[in-house]
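Only a single protein chain was left out; the remaining protein chains are all shown in position.
A, B and C are the chain letters, set down in written order, and residue numbers restart from 1 in every chain.
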Amino acid sequence: MAVALPMAGVKEDVWIPTACDMCYNGCTVQVHRVDGVAVKVEGIPGVGPNYGMTCAKGLSALMNVYSPNRVQAPMVRTNPAKGIGVDPGWKEVSWDEALDLFAVKLKAAMDKDPRSILTHTFDRYTYAVAKAFSTAVGSPNVTMGSAGIFCGNGTHPVAFTLTASNEIHDDLKYCNHLLMFGASAGFVGGHNAMGYSVEMQDARQRGMKLTVVDPVLNYAASHADEWIPIRPGTDGAFALAMMREWVIVQDSYDKTFLKLHTNATYLVGADGRYARHATSNKPLVAIAATGAILPYDEAPSDEAALEGTFTVDGVEVTPAFVPFKAHLEPYTAQFASKITSIPAATITRVAHEVLEAASIGQTIQLEGDTYPLRGAAISWYRGISAHRHAMATGQLMGQLNMLLGAVDVPGGVLNSSSMGPTWRPNLDPDGFIYPGNPLAGHMKPALPRRKVSAPETLELQELFPVSVYARAMLWLGLLEGEKFGLPYKCEVLVQCRGNVMQTSGDPETMAKAFQTIGFIVSINTFPDETAQWADLLLPDMHSLERLTPLVGNPNNFTNSASVEESGTWNFQQPIVKVVEKARNWGEVLFDVAERAGILPDMNSAVNAACHITGEYQLRRDQKYTWEDFADRWTKSTVGGEHGLDYFREHGYLKEDKRLAKYAYPMIHHGGRIPLYLEHFLDAGVAVKEYTDSRGIEWDTSDYAAVMDYQPCTTEKQAPAQFDMWLVNQKLPFMAGTYSAENPLLMDLAKRNSKVFNIGINRATALKKGIADGDEMWIETPAGKKVKGLARLTEGIHPECVSAPGMFGRTSAGNKDAVGRGVHFNNLVAFTLDHMDPVSAALDSCVKIKVSKA
Amino acid sequence: MSSVVNPFTGRWIMEPKTQNVWGNQHATWFTLMGIGGGLFINRLLFGIELGRFWGMTWADIISLALIGVGGLILIADLGKPLRVLRALLNPRTSWISIGAIADFTFMGLAGLWTLADLNFGGGGLNLTGLPWHGDGTLGLIFQVIAALAAIVVIAYPGLVLASSPSIPFWNSTLIPMQFLVNGFASGLACGLIYAAIVPSDVSGDVLTGWLSLTTGLLVLSVFLQIAHVLNGQYTHVAAKVAVRRLLSGNLQVAYLGGVVLAGLVIPLALIAYALSDSAGSNAAMAAGIAGVLILAGNWLSKHTVIRAGTYASLF
Amino acid sequence: MTRWGMALDLERCVGCYACSMACKTENGTPDGVWYSPVYEKEVGTYPNTKRMFIPTLCMHCEDAPCLNACPTKAITKRTDGIVLVDQTKCCGTRACVAACPYGAMNYVHEVQGAFGGELIQLEKQSFKSTAGTVQKCTFCSHRIDAGKFEPACVEVCPTKARIFGDLEDPGSEISRVIRSRNGSPARPEAGTGPSVYYLR
Partner (left out) sequence: MIQCKVIFAGLIKRVAGTSEMTVTLPADSTLGDLLADLTARFGQEFEDKILLNGDLANHAVVMIDGEYAREVGGMQARLDRQTPAQVEIVLLGPPLLGG
């Protein structure tokens, strides 16, 4: 490169702040635009949530916005036949024609049954608009695609249980030993990827010990002090053995925390239910010293008994901790070792190391208050969620933290979106916390208890009273809705950004489900697998072309407890316009609402979903431009003087550092969290009652007050010769399917030379006669076969084979991505018996047999 | 050639990397220049003329032709051929620069000196009157400078390889020595081939002299190959990788079959046979075959050493 | 005097390729040219396996083999130690690619865009490449000359694994961290005197 000459005769050379959209973290970035052409993306030093850093995806975003493979204009399908790889026969139409067709189909569906309209998006920042649109048409059906099928099922319900917030992450400021199951948080992955990565490396260089439990030597395990390879889907057994070591063998756990903050002291009878006060119906506790029986909130908590037997109205009862402790008995280290393949000695050693690091009883002074200080925490994510017993394993992970007293306290696992100035601590009738934050306010956590009712949603969410979502059930609602009592069929799918066809379970099942949908509108930037099913394909704006208010919200997704900086509000503003006819899908929904005559309801619904208050509310009788709506939403949420003009000028707004009492609320909110899941019992009964009444076979055995380990379905069903597992692994430089549209990211994936290969343990490969670089077959019990190049490695469990990322595309703008690599989801058995009936997770255990090609 | 050449960044795995910078064009012009240089010096020292053509010796003509063609291949292989003259600018540290200067010097002086032999005879063009014709003081000066340039021309490609700290198997003075020995051996090989084609022009003892000289060079070449392989085996892991590829890898046939067997062992045997009294009339034929094999062996030794080049892994 | 250098912390690098992409977009390199790759190496045997991530770039050597090998003097060394290639002088012998022990030199035979074939507008504006010549990392000399004393790869690293500074200033952060972590260059036996040190 020649020595940089000064740019002569430059007309324009500006840096424009916006928010990145190459994953869901919404980092604050600035784009360098020279003479109208965007040439570079950078972070903004010191500005959260990424503090000047940007990952490979964010930096390469220009290759998506400028891609010649984008959807260029509205198109209608001319080939009525639909199927994987079937050419829709696109014919270009004008926006006017397209919106009229859209409105006509919408009205027809609303007249038939408003609930027959399904809205889909995974565009986290404008969820509320999709939600409002669905509410305005009168439909409860909003869905999101893969994340709800594989990732959050073992996390979000537990996050609400522990912290009444949708997300959790660990306080790396004070933690000295982090035990991480099936995740790579802090290694440019997961939530708050960039900020958390700095925290993680600072913590590790401060001396924090990191132990990672995962079948694959993932990005976190690569740097961990210890990597513990484990058989897929068996994390629960490891957790139970650790708890047994603490509670039964060592008798060393945070008794005070259990008494003050959990329902371990609530008295339960032989039927597992709480003993309740005759009139106030409040759960009762027993005073250890005197045996007196009192409602939980009238007894001095630290005197309540954790053990012993008592009688209430002549019925024998014990504190809930007694059955909890008893159920740990069988889970010896040896027992767990057989299940997990982890040596028993390792299990006991790790249990001791974590317990010791927790230093139960330690306290710390922060901003005038005394907090319990815990040196150990357990974190987990998709690795343990994508299994048949996701809820059970997730709850066990939460219970590990509870026994150490490491929840919402310095050094423990923290809430990341409930607290903050908008928190309104709500307690349900039994004293358990639930979200008051309006952004999460409309959530449906397990507590306060929800009734089971005849399903009205295509995701059959009403049959999942203790989960937060039921995304994975969408195909079941579409295909067998009437069996479950759904009084309608899906007439219209409004799909905005998100490739549900490629990111769900196996595409054949999703294809059958999509066949049942009358009319599909896809507002998409690329002609991906889902767009191929559309009857009407509309060109969506890329995030660098559109205006999106409130992308980053410091009260959501990040808990700036452990970060010196404060949280940051940011937004997206138009930088360039590449596809002339592209439009912002949120704006399209407003237009269609007007054409379908439901604009008044749309405005009311937007006010409710976005929590717009006072003078900023949209009036029912008026049509607002997208910009006006964005300005009102911003002012209503951030404060009158911080509207769009402020953000256009400053680009972002720093929130002041979160107070300790919001970051570590356990000692402040006065609520309790359920160690003993009594509310699961009645929920299970209710689900069984309903499913029995409809003659539906529905396993409710996991609705128990204490969680046990059970093998995944594939483990039980697979014939002997299918002796290995196929596991999937996330990559820090790829996300979703749109990153495969980016030639620079694909180039990185090819040069990485592991992404498009199949990782297999060296010893196992030699036994099977497979050498490095050989072609090998992977075959599932269902007869699916995939071929790929073997890459021998020491970094994977001997019974596992790894196919990382989301590839093997059948349709994409970037032709180079089509047919390259293995599509992991395609091999996942997408049937009801492989799904967790409590959390709706889809078991991604894929039993396979491998052979040299 | 792929649109971008970087031997490291094809696969982002930390491992010894095979060089993909230079290929057969380089093996070819390395060899041509080696033979060309060898021919000129052998003609000067041992009077191996390979016959005359219009007064000029075939040895000089072929030498100029080979080095000229080698130079053209070199220039054609450049990314920016028109900037070839810039390649003369850095003789202080760049062997390619030194080599380029040597190339031009040789082509200039050897060319002029050879032209001075031109004599159509019978009243036609006759340049023998030129002051530097023949072995006059000026003639000798031209020849000596041209010979020194020729030596550089033979050796500098080897020195370019040897000067790379990046590829341990190349980074050894044994390579330029091999280039020199092969160069001279190839020069003599041309003589042997000439002897087979025009036996009458090469007397028995002259042939015997050439054969024993060639034997010496080939034996020396064998030692150099062995030394280079052993050196590679025990100095650096990347060199060991190169050696493994030569001895048992994808270059086994070219190296053991081509360089060692066909290029050294068989010629030595043929020459030994040619020197023995039982050869009789077909001694020249045996010598000629040996000569051809020596030339082939020269190309193959450059091809294999280039292909075997392996960068050391950084960690 | 100043001698710019970089320290790469192998304990912190997590192999996310942010530096590789930041470099590519900052310097507008053509398809296939990556100045700042991150290599991976598996160490140990199951189950005590580790994955090392090793970022590399041009080491801006004290005694640069590329500069020595280049016949056309297209490669020069600035007073602050930065080694630069002038594509208007390079004649494309590729001796430098062969000579560089660190794989930092890229020979561009054809200038291609990321989407193959014709360049898109962004590429036309940001590429600074001449076919038939070589190009490599410049320690972002254009940023340093504009007073931004942090190359793009350093600024963007999410785990703060890259430290840039003046090796000749004993008080600079880079000098201190090299001393405290006894940083050492890769392949010291090549004897080129790199300005890049690895903290193991």
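Everything below uses one rule, namely that contacts are C-beta pairs under 8 Å (C-beta built on N, C-alpha and C of every residue); 3 or more make two chains touch, one makes a residue touch a chain.
Predicted, not measured: the structure shown is a model, and the values here were computed from it.
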What shown chains come into contact with the chain that's not displayed?
A
Tell me which of A:Ile44, A:Met75, A:Ala98 or A:Met144 is the one touching the absent chain.
A:Met144
Only one of A:Ala130, A:Ala224 or A:Leu550 touches the unshown chain, namely A:Ala130
Just to verify: which one of A:Asn415, A:Thr457 or A:Asn742 makes contact with the chain not shown?
A:Thr457
Looking at A:Asp170, A:Asp214, A:Asp601 or A:Asp702, which residue reaches the missing chain?
A:Asp601
Contacts of subunit A with the missing chain: which residues?
114-115, 121, 124, 127-128, 130-131, 134-136, 138-142, 144, 146-148, 151-152, 156, 166-167, 428-429, 435, 439-444, 448, 450-451, 453, 457, 459, 461, 468-469, 600-601, 604-605, 607-609, 613-614, 617, 620
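Quick note on the criterion: only the chains that are shown with their structure count from here on.
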Consider the two chain pairs A-C and A-B; indicate the one with the greater count of contacting C-beta pairs.
A-C
Centre distance in Å when subunit A and subunit C are each reduced to the mean of their C-alpha atoms
37
Where subunit A and subunit B are represented by their mean Cα positions, the distance between them in whole Å
67
Touching two or more other chains, which residues of subunit B qualify?
9, 12-13
Touching two or more other chains - residues of subunit C:
31-32, 34, 37, 40, 52
Of all residues in subunit A, those that touch subunit B in their complex
751-753
Per the contact definition, I'd like the list of subunit C residues that touch subunit A in the complex.
11-12, 14-18, 20-22, 24-28, 31-32, 34, 37, 40, 42, 44-47, 49-53, 84-88, 114-116, 120-122, 125-126, 128-129, 135, 138, 141-142, 145, 152, 155-161
What residues on subunit B touch subunit A, complex-wise?
9-13
